[in-house]
Every structure is written in structure tokens, then in C-alpha cells.
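Step one of this worksheet: look at the structure below.
A single protein chain has been omitted from the complex, and every remaining protein chain is retained in its original position.
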Amino acid sequence: MMENRKLRATPAARTLAKRLGVDLFNVIGTGYKGRIHREDVAGFNYEDKIHVSPLAQRIADEHNIDLKGVVGTGYGNKIMKDDVLKLISDPAIISRFELDDFGYHTVPATTMASKQPKVQESASAGKPQPVQASTLEGESETVPMTQMRKIIAKRMSESYFGAPTFIQTWEIDMTELLALRKKLINPIMEKTGKKLTVTDLISMAVVKTLLKHKYINASLNKEGTELTFHNYVNLGMAVGLEEGLLVPVVKGADKMSLSEFVVAMKDLTERTFAKKLLPDEQSGSTFTISNLGMYGVDEFTAIINQPNSAILSVSSTQQRAVPRDGEIVIRPIMKISLTADHRVIDGLTGAKFMTDLKAALEDPLILFV
Amino acid sequence: MEKETKLMSVRDAIIMAMSEEMRRDENVFLMGEDVGIFGGDFGTSVGMLEEFGKERVRDTPISENAISGAAIGAAMTGMRPIVDVTFMDFIVYMMDNIVNQAAKTRYMYGGKGQIPVVFRAAAGGGVGSAAQHSQSLEAWFTHIPGLKVIAPGTPADVKGLLKAAIRDNNPIIFLEYKAQYNMKGEVPLDPDFVLPIGKADIKREGKDVTVVTYGRMLERVMQAAEEVHDAEGVEVEVVDLRTLSPLDKDTVIQSVKKTGKVLLVNDAHKQSGFIGEVAASIAESEAFDYLDGRILRLAGEDVPIPYNQTLESAMIPSVERIKKYILKLVNNR
Partner (left out) sequence: MAKTNAKDKTKLSKDKLLEMHRMMLDIRNFDNKVNRLVKRGVVPGMTHFSVGEEAANVGAVAAINIGSDLITSNHRGHGQSIALGIDLNEMMAEIMGKATGTCKGKGGSMHIADLDGGNLGANGIVGGGMGMAIGAALTQKMKKTGKIVVCFFGDGAVNEGTFHETLNMASIWKLPVIFYSINNMYGISTPISSVINIDYNYRRAASYGIPGHFIEDGNDLMAVYNKFEELVKYVRDGNGPVLVESITYRYLGHSTSDPGKYRTKEEVDEWKKKDPIPRFKKYLLDNKLATDKEIEAVEKASEDAVEESVKFALSSPEPTLESAFEDVYAP
């Protein structure tokens, strides 16, 4: 991953990049002549790095000022204390740069993602869609792929072309799980101040089931020669932003209670939208869930998040007519699909896992056994 | 143990240290040029002739070779002499006795015998004494196995380490700085206050950058650290080596691992100066993977010290230049 083609980086930067699996060629260095320093790697989160002195950053935070786009007067256009003080005193600038509590811009049109993430391209957002031509006679706009897109593209290709996969789709009767959620909403709210979602419950079921199926919770190395079984679960949850896909990871999900998981998941999700996620929080997953249920998708299959050996796609829950004990009844039905790497998992193994998962989702009290 | 301290100068700390040790052990005595009635070239033995007499506060002729030789012979046969070299430049006359005799005798004799002698030398410039009276030659002696070299930077450290040196059973080169004999600081009054040889001291804690220094430059480094903190919020960690040989590599390495950035400062010439040894020790150690910037050195220029005071000041690291180099590291230059 790290080729040393005249790359200027300090030993500390190299050490950290290796540990986090960050490709140094993607990192912008803020040192002399573009030398990459440790902070460049540590702060690497697909966004243009804001080059600012510690004191200036502190002052900016105190006044709730976003420094994006500000050109400073220090070395290499670094933003210094005086630059920030100048911003504070200019009322016109303040309103442009204020953030709300979640780190979202109060002026939505030209800035960060809104609260409802859209994975599909949305024509209603003010930002021009780079790849779509607006009319047949109109002009096209060609822009280079952003840093983030490039990396996603690379990862997706590697996964799709590198791993021979098969898909199993199952239908889950969500009656019991939805009832359980109703019962738990208030206790969880009281304890954590957060709202319990169906996704949280599905995640917990997945996590508990994974521990009994080691091949589903395994990691294959790039050359496909070494398989690692994990006796813990780091659960990745795919989150779609306007700019692309991020996968925050809840580490040690198997050791968490439901409340702890809810809190951890909320925190990660918020920071994902605020683009304040660190590389450390985006790596190390052992299994990933991709949930498009809230968009009304019937069924879909996600691409495996390397180096996991499988990914679970969760679609929407819809009221359907199904036979039960010889009668037709209406039940909430959700489809889930397992995309599995056939080098590691065969049909039987996958089916066994999904059987157990289905049982847990349809009768959640089993999880207490 | 008395925990009292008193504000006193480096000079007074030296007199106190030597006097306490001479009271404690009758084998300790002081010899050198003008140490008796004159009280030492830099006033570092004022009052001692009156207390200890001329046998134990011994004036000598201007015979550096004989002085150092006699000190070594006396040390070999049970005495514990302190030699006042006066200007460190004159230690050059003593090189054979220090390097060929004192440093090697115990080793050559297969572990028999010991040479407990302290050579106190006034090093550095800053007093307009020009090229032949302003040198800091510690690098010559740190290169010789069998010698220990100590260079403290505060009055308390001077007292604690001089006492330790006198009690140590090896030949020791003890650097004092001409420009700092008047420097004042709190010094413990306890006659058993002794500091360990071979241990550096973190004089200021910080997380952004490490500055390693010793002796005369410590004062300037501390001031620079204070000023960059006030101006830029940079937190400097200051490592005061105190003993140069044996070097406390551990403390230096742990600090560099913590901050990832290091500046080395001394007043001796840059080329082949002692901080080069420290730099190499850092680069070859486990601290290497934590380095987040170049290892920078700031030292005296490689020229003989000029007489003109403005020129002389410019030849040695100033507080301004130290700050500049600290910020270079902080800004990833």
C-alpha cells in the first residue's frame, strides 16, 4: 500500500499511516515542501485539511466559527490567531461561518450534508450533480472525482472484482421485534436520552448471532492466503452522505449492552455527518451492515466491505399478506440479504447463520438464552 | 532532613558545596592557581583558606601539568583532591594527565585502584574574554571512557552535583559557566543534599516539542519556552541533561517519543559538539519511528570566539533564535 516513490513523510507519519491503513499518497502534507507529518495522517478524513495553529483553533471553536475556506497568514497559509481574531470582528463573516450544535451549517445551500442522508442522487439539493447532464441540449459539467470518491471507487472495485460472492435472501417476520421496540423505547430513552431504532435491535441480533458463526465474522487477507477468526465483533454500519459512503465502526459491540450500543451508534453517526470521524473509527470492522430500509428499498445486495468475509443488506419493512397456520394474515415483512465471500463461506455456512439470525429476529427473546 | 532553601548565586553554591564536603571528609582538599588568599579567579573559594588552612586550600605555581599530575597521584594514594582549573582553556595543558593517566589507570591496572579527583573548569564566554579564554571543551572529554563529565545549569544543580562529584570515585570534569557565577536560584541548605550523576532532569513539561540542553543555555531555553507558550500556546518540554557522560539517553528518548519533535541546544561549537552525540542517539533509538520532524541543532558558530561583545553574542544561541527554531519544528518546517 505504501510505495516509497519520493514520498516525503516523517517516521511518525509513516508509522501511523501503516497502522491505520492509510495510503500516504492520498494525504496532503502540511510540512516543508509538502512533507507529511503525523497530524496530517491523524486528521485525514477525506476532507480538505484545515491548516491552523492550536491557539487559533481554540479561539475559533469558542466562537463557533468554521474555518473552512479561510486562507491564513502563517507559514504555508496556516491560519494564525490574528486571522481568527479578524474573523470574529467582522459580523458579515460570522453569519456565513456559524455552525449549529451538530456541526451542521445553518446555511444549507452551499455546505455540508443535511440530516436526511441521500444516497441516491438528489436533484433537489442545490449542489450541481457532477455526472448528470441536465438537458439533452444543455452543457455537461465534468469535474474530477473528489478524493473521497476516488477512494470509495478503489475499494469497491477491489472488493467486487477480488472476491467471488454469492447472495442469500431471506424474509423476516418483524412482528415480535417491532413489539419489543415499543416496549423498550421509554426505558432506553430514560437511561440514555437517545431514541431506540429498529436498526439498533437488528444490529444487536446480528452481533449476538455472529459469535456462533466464526466464518461469517472472519477476515481474509489481501492475497487470500490467511484467514483470521475474531473472538470479538467490531460492527461496521454503512452511512451514506452526499459526498459518498462512510462506514463507522462500533468496536467491541459484542461486549455492549443494548443501551451502550445505542449510545455508541448515535455518537458515531452524528460525527459521521459532521465529518469528524477519525480513520481509527473507520477501520477494523469484522462484519458490516448496510441498511436501506428507510428509503423503501424492497431488496438489494451490498458489496462486501473488505477485509470482512460477508455483509448484511437490510431492506424496508412492508406490510404483506402471508400464510400462517392455514390462514392469510397481514404481517410486517423485511427482506435481508447476505452477500458472502465464497472463498471463505459456502452455502451451508451462510444458510446456518441466516437461519439463526432469522430465529433471533423473529423471536428476540432467544437472545437472552 | 532540613527542607530549607536559600536564594544564592552559583558562586556561593560552589563554595558551600566544597566547604561542606571538606568538613565532612578530611581527605578532600582544593588545589589550583590563586585559590587561597585570592579566593579563586572567579571568587569560588572565598573564605575557604580561613576555614581550612593552607594545606587543604593549596595555592600552586602556574604548572597545569604538575597540578593535574599531583592531583592524580594524591587521588591514587587515598586523597580526594578538587582541582580549580580556572579558565577551561587551560585544561589543554592537563590533557595528558587527565586523558592518558586518570581516565585509564584503573582499567589498565585490571580494576585495581581508583582516582577520585574533580577538575572544576570555568567554561563558555559572555564576559569579553576572547578566543583563548572562552571555550567550552566538554566534547573532548565525553569522548574518553573512564571520565565523567557534568555540566549543571542552575545553582541548586551546581551544589547537588558538585557534592556528588566529590563523593564519586572517578575522575570528573565539572563545568561551571563564567557568565553565570552570579546567577541566583533557590538552593537547599541540607548538607546531605546530593543529586545523582547520570540523570537528566525535566525542567519543564510539555507535549508539543522537546528541547534538550545543558549548562549555560538552560536559562535561555527556559525563557524561550515561556515566551512561545505565551505567544503561540506551544508547550515545550525542556530536558536538562545535567550529566553529559554518562548520558541519560532514556529520559531524552522518552521525551522525544512523547512530542515527536526535538531541538538540541548548546553553547559549544556545532561541529562535533556534544549535542551531535545526543542527536545520533535519538536517531538510532526506538524514538525514530515517533519523529515527526527533523532533529534540529542550535549551537555556537564554528569560529573562535571574537572579542567584540556584539559579535560574541551573535556567535552563541540567543533566546530569539531558540524560539525561532522551536517554531520551525512546530510548523513542520
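Letters A and B mark the chains in the order given here, with residues in each chain numbered from 1 onward.
The rule we apply is simple: a residue touches a chain if its C-beta (ideal position, glycine included) is under 8 Å from a C-beta of that chain, and two chains touch if they have at least 3 such contacts.
Being a predicted model, the structure only gives us computed values, none of them experimental.
> When the whole complex is taken into account, which chains on show are touched by the absent chain?
Spelled out, the missing chain touches these shown chains: B.
> Touching the hidden chain in the complete assembly: which of B:73, B:126 or B:276 does that?
B:73
> Touch as defined at the start, partner being the missing chain; which of B:7, B:92 or B:108 qualifies?
With B:7, B:92 or B:108 as choices, the missing chain is touched by B:108.
> Given the full complex, what residues of subunit B touch the hidden partner chain?
Looking at subunit B, the ones touching the missing chain are residues 29, 55, 60-61, 63, 65-79, 81, 96-97, 100-101, 105-116, 145-146, 148, 169-170.
To be clear about the criterion, only the chains that are shown with their structure count from here on.
> Using mean CA coordinates as chain centres, what's the subunit A-subunit B distance in Å?
Centre-to-centre distance between subunit A and subunit B: 57 Å.
> Within their complex, state which residues of subunit B touch subunit A.
It is residues 208, 232-234, 260, 288-293, 331-333 of subunit B that touch subunit A.
> Over in the complex, which subunit A residues touch subunit B? Could you list them?
Interface residues on subunit A, with respect to subunit B: 10-15, 30-32, 35, 37-39, 53-55, 58, 74-76, 78, 81.
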